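Apart from one protein chain that is not included, each protein chain of the complex appears where it belongs.
A and B label the chains in the order they appear, each numbered from 1.
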Amino acid sequence: MIDFINFYLFPALAIGSVYALGAVGISMIFGILRFAHFAHGDLMTVGTYGVLAAAAIFPVSPLLLVPFGMALAIVSALAVDKVFYQPLRKLPTIYTVISSFGVALIFRSLVQLFWGSQNQVFNSGGVRPPLVLFDTFRVSVLHVQAVVATSVIALLLHFFLSRTKTGRSMRAVSDDPELAQVAGLDTEKVVRWTWIIGAALAAVAGMFAGMDTSAHPNLGWNLLMPMFAAAILGGIGKPMGAMAGGYIIGLAEELSSYNWIGDSALISPSYKTAVAFVIMIVLLIVKPQGLFKGRLL
Amino acid sequence: MELTGLFFYLVSILIAGGIYALLCLALNIQWGMGGLFNAGIAGFFAIGAYTSAILTTGGSAKHLGGFGLPVIAGLVGAAVLAGLTGWAVAKICVRLKSDYLAMASIGIAEILRLVIVNESWLTNGSLGLAGIPRPFGDYVSGRSADLVFLAYVWAIVLVVYLVAMRLYDSPWGRSLRAIRDNEESAAAVGKNIERYRVQTFVIGCAFMGVAGGLSAHYFRFLSPSATDPLLVTFLVWVMLMAGGSGNNRGAIVGALGIWTLWSVTEIFTNRLPPEWITRSSYIRMLLVGLLLQFVLQKFRSGILPEKSPPLRFRE
Partner (left out) sequence: MSALLSVRGLTAGYGGPPIIEDVSFDVEEHEIAVILGPNGAGKSTVLKTIFALTSIASGIIDFAGTNLATCKTSKLVTLGVSAVPQSSNVFRHLTVEENFDVGTYAAPPADKAATHEKVLQLFPDLRAKLKQPAGELSGGQRQMVAIGRALMCEPKLILLDEPTAGLSPAYLERIFDLLLDIRQTGVTILMVEQNARQALQIADHGHVLVNGRNFASGTGKDLLADENVRRSFLGGAAA
């Protein structure tokens, strides 16, 4: 039982946090701009390397440098939208999907160009011992930080979406873009904020993912499918649903390799990433609107 | 570079170009005719490659094999298995918005990669399968075998091209394009949209499987790295977009053009000092990504845009 909590549950919550943050951006972009953003994983990678670059200059904990990662990701997202996605907005959205496929490659090659392709480890001041609670539970400090940060972000996001003008405008545009225009809402501002929030959250997710293992150019791309699954699970256009979806996927992935029955893992750990895919397929067959009744588009 | 060397370099470009042409024709059936975005080409390519390899290699203690079937049987098996996988994916996704098919196709490609790497009893894992035979391998070898293979590949390309043209002009093809262009009116006329889409996807995947098989037989060796999504999925999309989506001739032109460009730039980058060689491969990736954006914005219909075939009335 203790092993279960220490080696499966806590890491599951940590990776769930990463998925949650990424899936929120994907869900919002899908909801407001109406397309699946295939470059979102690589946008996370951009955020990771932004923090990495700042960490090479400032000798403080990388967590404090997350604004640099966010800034780099936000600028990249807005630039990419202006130059590549906006010209295609009048066309069927599938063209923007194809474009985002290309943008993913562009982000990845730029990262490799500037930082090379080997793994880079965040220097967080040596190996930190895990936190020990009640003499039995061991959890990595980073994992705790990830879950706490995500929870705080979730609260802030909920507040933003339900109480502020911009947040409500975003929900309105996601609900019915034509009515939003008729009501006079500033759809361009809504689009801008979608990218800002999506990119900022992706950067935070990328930082935690990178610090947990190491930073490498394929970091984000490898996480893309579970994040898509999480966004679908939560219901497209429901950012808070995507958060829940992220945790569910994280739990499913990590807990799938636990030895529920007998001595060996239920599902071989090498197939962990397949779990998210299977969940996604099942969803698409049975309930594509996800748990929280999102849009099918 | 001496003349024979240059000649056989050209042969190798044309062989790979032919395999790419096959992939582009297949993708054109899915995207150009059906409006379906397949982001997992590498997966169907891989299934075809491994199926054909396993069916045709001699026995081995380490992995499944020993069927020793002729190459053509291997290719048929490749088409069947790739087609079946495509059928499963399409059946699930086809009633939803195209973005979902894209996600599912990436997923299936990833799962297949995991299976290939992990199930060594089947595929020998990362070590790869060796000794994959060439067609007519008993009769020719060495450089002449390459020439024979070149003819073999392009014969298949020709067959697929004719099949694709036939499909395009047929009532089936016309219905498909009507669905692609205006789904609501097509449904109003009573077309079963889902059935058409599934059929399109399956046919395309089957041809992608054949391309994979051909690749395995060409290199005579197959490992998971042969199905790198950059080279297989991404490059094929750029080729089709540049050459003219919706257009079979354009698919072939795009494949040959872009592949030649890619190979030729490799000659130059290989001459650079070592630190720059890896850099240059990233620059190439970047340029390909930018090329796709450029083609999407300016030349969506590609170099050879689609022309609707003249209606032929029964005399």
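The working rule: a contact is a pair of C-beta atoms (placed from the backbone, for glycine too) under 8 Å apart; a residue touches a chain by one contact, two chains touch by 3 or more.
Everything numeric here is computed off the predicted structure, so don't read it as measured data.
Asks: Who does the absent chain touch among those shown?
Replies: Those shown chains that the absent chain touches are A.
Asks: Quick one: say which of A:Arg89, A:Arg138 or A:Arg168 touches the chain that got left out.
Replies: A:Arg168
Asks: In the full complex, which residues of chain A touch the absent chain?
Replies: Touching the chain left out of view, chain A contributes residues 165, 168-169, 171-172, 174-176, 178-187.
Just so we're on the same page, only the chains that are shown with their structure count from here on.
Asks: Taking each chain's centre as the mean of its CA atoms, how far is chain A from chain B in angstrom?
Replies: One centre to the other, that is 31 Å.
Asks: For chain B, which residues count as touching chain A in their complex?
Replies: 35, 37, 39, 92-93, 96-100, 102-104, 106-108, 110-111, 114, 117-118, 230, 234, 237, 241, 278-279, 282-283, 285-286, 288-290, 292-293, 296-297, 300
Asks: Would you tell me which residues of chain A are touching chain B in their complex?
Replies: Interface residues on the chain A side: 30, 35-36, 38, 83-84, 87-88, 91, 93-95, 97-99, 101-103, 105-106, 108-110, 112-113, 116-117, 224-225, 228, 232, 268, 270-271, 273-274, 277, 280-281, 284-285, 288, 296-297.
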